[in-house]
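Every protein chain except one is present and positioned as in the full complex.
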Amino acid sequence: MGNTFGQLFRITTWGESHGGGVGVVVDGCPPRLALTEDDIQPDLDRRRPGQSKITTPRKESDTVRILSGTFEGQTLGTPISMWVKNEDQRSDAYNEMATKFRPSHADYTYQTKYGIRAWPGGGRSSARETIGRVAAGAIARKLLRSRWGVEVLACVTQVQDLVATADVESVTAAQVESNIVRCPDAAMAERMIERIEQVRSEGDSVGGIVTGIARGLPVGWGSPVFDRLEADLAKAMLSLPATKGFEIGSGFAGVSLTGRQHNDAFRNVEGRVRTVTNRSGGVQGGISNGETVYFRVAFKPVATVMHEQDTVDSELNNTTLKGRGRHDPCVLPRAVPMVEAMTALVLVDHALRHTAQCVPSS
Amino acid sequence: MGNTFGQLFRITTWGESHGGGVGVVVDGCPPRLALTEDDIQPDLDRRRPGQSKITTPRKESDTVRILSGTFEGQTLGTPISMWVKNEDQRSDAYNEMATKFRPSHADYTYQTKYGIRAWPGGGRSSARETIGRVAAGAIARKLLRSRWGVEVLACVTQVQDLVATADVESVTAAQVESNIVRCPDAAMAERMIERIEQVRSEGDSVGGIVTGIARGLPVGWGSPVFDRLEADLAKAMLSLPATKGFEIGSGFAGVSLTGRQHNDAFRNVEGRVRTVTNRSGGVQGGISNGETVYFRVAFKPVATVMHEQDTVDSELNNTTLKGRGRHDPCVLPRAVPMVEAMTALVLVDHALRHTAQCVPSS
Amino acid sequence: MGNTFGQLFRITTWGESHGGGVGVVVDGCPPRLALTEDDIQPDLDRRRPGQSKITTPRKESDTVRILSGTFEGQTLGTPISMWVKNEDQRSDAYNEMATKFRPSHADYTYQTKYGIRAWPGGGRSSARETIGRVAAGAIARKLLRSRWGVEVLACVTQVQDLVATADVESVTAAQVESNIVRCPDAAMAERMIERIEQVRSEGDSVGGIVTGIARGLPVGWGSPVFDRLEADLAKAMLSLPATKGFEIGSGFAGVSLTGRQHNDAFRNVEGRVRTVTNRSGGVQGGISNGETVYFRVAFKPVATVMHEQDTVDSELNNTTLKGRGRHDPCVLPRAVPMVEAMTALVLVDHALRHTAQCVPSS
Partner (left out) sequence: MGNTFGQLFRITTWGESHGGGVGVVVDGCPPRLALTEDDIQPDLDRRRPGQSKITTPRKESDTVRILSGTFEGQTLGTPISMWVKNEDQRSDAYNEMATKFRPSHADYTYQTKYGIRAWPGGGRSSARETIGRVAAGAIARKLLRSRWGVEVLACVTQVQDLVATADVESVTAAQVESNIVRCPDAAMAERMIERIEQVRSEGDSVGGIVTGIARGLPVGWGSPVFDRLEADLAKAMLSLPATKGFEIGSGFAGVSLTGRQHNDAFRNVEGRVRTVTNRSGGVQGGISNGETVYFRVAFKPVATVMHEQDTVDSELNNTTLKGRGRHDPCVLPRAVPMVEAMTALVLVDHALRHTAQCVPSS
């Protein structure tokens, strides 16, 4: 259970790091959207390992294949099944994991919950699971762009204590992709890259913050109570591996302001209702207000480090374990397309829900 | 849509601040739990307005009535319907709201989404909606306590820039309830109360942080991908009015650490696997690891302030609006039972899901 | 669990035959539909006991009250909560039911499943539960009529072995309501009424068949696989108390025909694709084809009879039990509004789903 996300644009991911591969079924995509693998692969390439000197050197081509749901290059309105084969999957580096629980990983909780665990490569808790999300998210992004003119993007705005400057109103995808750490602040990007390389050389790892952005939303997406736009975004982000926090608009910093300081005044700007500031983060009462939606997601430092750490084995004996193999010293650059994908999935689902309940049908 | 929360312990809230009242239907509560209104009312009393000098002086008794689902003091396994009548609901203070949109409230987004709005008192966006959640949460808490020995509580740990000290392992409900701001740090509580009174005297408002805590969970609640325990908690918290952020365990602060500093080592402690530190916040890979679950929720300052603010009216003319009537200068003390309720609802749902999938039926 | 029906127009019913009443929460109704209790009460009056000489003489006014979801006579797009108080509920006639299981009732299965049972009046298995469905169905019917021009009705077409003639293309609500058995074949209605009175005088009961009809559907409602229109109608009908069968279009009789005899040829009729015959019952491949949807629902004879019957008690001793009190000798006339309600709920849900997935938002 728990492998499905969304109500009307609904995705189900499957697959472990070992075995026949990973994939996703997308149900609810409207018909007649132009779609081929070429719409999907670029986002998978931004997610895959081995793409730059600051990610893991593991080689996985992560080539996607659409197995159903399209005909002559267009969606049919039926489930879109996508599949990425596993390659290069099992290595001796993982053998110790069969009997020892990696600290701050999912090994121990999985084993206890299910009484069984696909230990090579982390099984279902492997970041490979996010391949299905990114593939589905690419479809959601295309739909948002072509049908509603909504643009979704994300960027790295903090690595450890290195904080970038980024204007959520103006940052572009080109700026984000202009460096390997996916930070639109070029000067800070340099320092982040250096930091990541240094940390890797020490056998250690770092975390950071990804900022998610959605521009061009109409007023009215979202709903007032449990399925607030920010609530669904929060769930989406905290469902990504290694995330520890989410804040929208003014977020945690906003608690230091008073109401007078914090409120977003309304003004009529050229016939359209706008807010003078955007501390709300584009959402009021759970519903989009037409301003830019932006939020920040905290990613903890990667748990696998190249040092002996205290742990227990499956017999509950105290022991130590040292990370081996090829791992990311920092997950942030590869997390950017994941955040974009989850953002797009939330938005397109709310777009369809809004259409169903509130758009007059004639 | 969007008025239902949970999969197996499923609640549906209803009601506006005007009209016949507010309520909730709880579906999925196991049979033969002892339950009367006396189990519910205390939490509603902690949520209701007028309970202390630092909350709104509006008088609402918020008396709950159980309309179905119990028989001779026990649950039947059928839907539990609970209803709280509205009283004292409409006041002249609200008349201006019929035509002017309150800044940083839901008026404008509601009106645009639905083309209609129950403007007196805020309608469905009123905090009265949370009555149903708190009532349902009281049942969830009782079930967690009696069946699994799990204790859920919350407390105020920050008001504006005033930060309290609280140990999530040892704080007690009695400490939380020992002062009207619901902060277990007695010295800081004094200062918080003073601050709130001062801010009120200035016609302004403040926000803050509530810490949520759940102790005594078994290993294994939660699930690995979309329905991670922290993802469902994040959604639950961001679905509460006025929330802007959520972080679990080390949260945003954790991004400054390296992996070596951040990881929670495992040790066998008296035959049980424990972590030496708890930066994970009791959850690893989306599944509880048996340590205390704790998280922080950011609440923005209350949007209604007693000063003229720029806004637009329903004809889109620029105008100003000044808050009137009786409002909370700080929502935090009343938010504590809301956070507890949503926490309990998430946990009990995962407890039942875990039972369904992973507990052998003997 | 299992007290919610529908995905986008979603109802949750609650209530037992004893206690505070019965009700329903309707989530997902579009905003700005004119709605007051006057739209609901007529269908409840057609469902209530004591309405004619062939139903139970129990007096229950079944007066509905809308507690939320409307403002100044229009729907808000928020949950519509409706409540009907219980009256005249517990009678000595039921005392024996505390310890003896009524044959072909739900007493034994409930008691065993839940370990507890609201035995007075049948608890949740009482036909009173359908009050919530009929109230919600009245809203769905109004929406179907006003937004899509779809007409839903039902009528009694068989009582025991008495089979009426009814043309699904032309039968009117006025014809159905012209007699107390709700059979549009006036001559057969007379005989049905006589039969029911005779059976009652013998302390026995009868069943029969209700035909459900929906006219004016556009082409395209429904979906191809699990949520076929006929599948959701079948579930809806078999969820009504006392139902034992469902067939659409040619139904069971169709199995005797060959493919050549059974197929519905297509013809262009004045620019519109029509079928020459309608053995498909208005649905092909799970999707409406624009022809009249019609189906038949089998209701078993009422289980409560005024004769001693063999049964067991809660100690599992063999014993006998004789029905007492005031019961329907035939549930069919009161089942007509239930079938209409469930039909409307299925259709409006599919209408909204179709809007979400397939209607271009322009």
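Should a chain be cited, it is by its letter among A, B and C, assigned in written order, with residues numbered from 1 in that chain.
Keep this in mind: contacts are C-beta pairs under 8 Å (C-beta built on N, C-alpha and C of every residue); 3 or more make two chains touch, one makes a residue touch a chain.
What you see is a predicted model; the values in this text were computed from it and never measured.
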{"item": "Neighbouring displayed chains - absent chain, whole complex", "value": "A, B, C"}
{"item": "Option touching the unshown chain, where C:I139, C:V171 or C:M237 are the choices", "value": "C:M237"}
{"item": "Residue of C:D39, C:E96 or C:D204 in touch with the missing chain, whole complex considered", "value": "C:D204"}
{"item": "Identified contact with the non-displayed chain, of A:Q51, A:S68 or A:T277", "value": "A:S68"}
{"item": "Contact set of chain B toward the excluded chain (per top definition)", "value": "7-8, 28, 30-31, 77-78, 147-148, 224, 352-353, 355-359, 361"}
{"item": "Residues from chain C at the interface with the omitted partner, ascending", "value": "1-5, 13, 101, 103-110, 112-115, 124-125, 129, 158, 160-161, 199, 204-209, 219-220, 222-228, 230-239, 241, 243-252, 254-268, 271, 273, 275-276, 279-281, 284-289, 296, 298-305, 307, 309-312, 316-318, 353-354, 356-358"}
{"item": "Hidden partner interface residues of chain A, rising order", "value": "1-4, 8, 10, 12-16, 18-23, 25, 27-28, 31-32, 65-71, 74-81, 83, 113-118, 123-124"}
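Going forward, only the chains that are shown with their structure count from here on.
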{"item": "Interface residue overlap between copies chain A and chain B, same or different (over half shared)", "value": "same"}
{"item": "Top chain pair, ranked by how many C-beta pairs fall in contact", "value": "A-B"}
{"item": "Whole-Å gap between the CA centroids of chain B and chain C", "value": "39"}
{"item": "Euclidean distance of C-alpha centroids - chain A vs chain C, Å", "value": "45"}
{"item": "Distance between chain centroids, defined by C-alpha means - chain A, chain B (Å)", "value": "26"}
{"item": "Residues of chain A whose C-beta touches two or more other chains", "value": "224, 353, 356-358"}
